[in-house]
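Have a look at the structure that comes next, please.
All protein chains but one are shown at their positions in the complex.
And then chain A:
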Amino acid sequence: MTHPNLEQIALWVEDKLSSPAETQEHMNSGCVPCSEEATRLTNLGPIVREALFSNMPKETQDHLNAVVQTRIESLSAFLVASLVQDSYALEGVRGAATDTRHLRFESGDLAIVLQVEPGPKTGSSNLVGQIYAPDQYDLEGGKVQLLGEKGEALETTSDDLGEFFIDAIPEAPFTVEFSKDELKLRALIP
């Protein structure tokens, strides 16, 4: 008995009635190895689909590369302030969504004090913050950026006291960066 080759079996699987009469006859005869090949080919479609569908798309890959690139550039320029006080940590548990969270970050004689407070809409939050620095630094008009973990970027400027406000902020973790002239400070809110 001559078996059809794999390509002939594949063509039979694709369209049984259009395949040559001898292939149809052979496949309908109940040949076990050829039936197994036909099953394997039938199952291959979903396997290919899973392999392709689960592959990270090029645009996602490009975007993630850009996110890391931005973070690396940012890290190399900014002083990273250490978290020295977090009201959530003091409470031992995450506060309820209605609580205001108080955080303090320090780096040498510089400090960032932040309050994450409930916003007007349910589940929303605002950020109130202040930069503390020695008198020689002019804090007015400093650029304050909030970078969320999903790539969100919100921006505002500080007043003469180093105070700033950003509304509708994303959920933590996020990063707050302050920059004015040579003063560049970064805080990671966990």
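Following the convention adopted for this analysis, a residue touches a chain if its C-beta (ideal position, glycine included) is under 8 Å from a C-beta of that chain, and two chains touch if they have at least 3 such contacts; residues count from 1.
Throughout what follows, contacts and distances are computed from a predicted model.
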Per UniProt record, name of the chain withheld from view ["AB hydrolase-1 domain-containing protein", "Sigma-70 family RNA polymerase sigma factor", "ATP-dependent Clp protease adapter protein ClpS" or "Molybdenum transport system permease"]: "Sigma-70 family RNA polymerase sigma factor"
Sole residue of A:Leu41, A:Val128 or A:Ile166 that reaches the chain not shown, by the stated touch rule: A:Leu41
Residue ranges of chain A at the interface with the undisplayed chain: 6-7, 9-11, 13-15, 37, 40-41, 44-45, 47-57, 60-61, 63-65, 67-69, 71-72, 75-76, 149-151, 173, 188
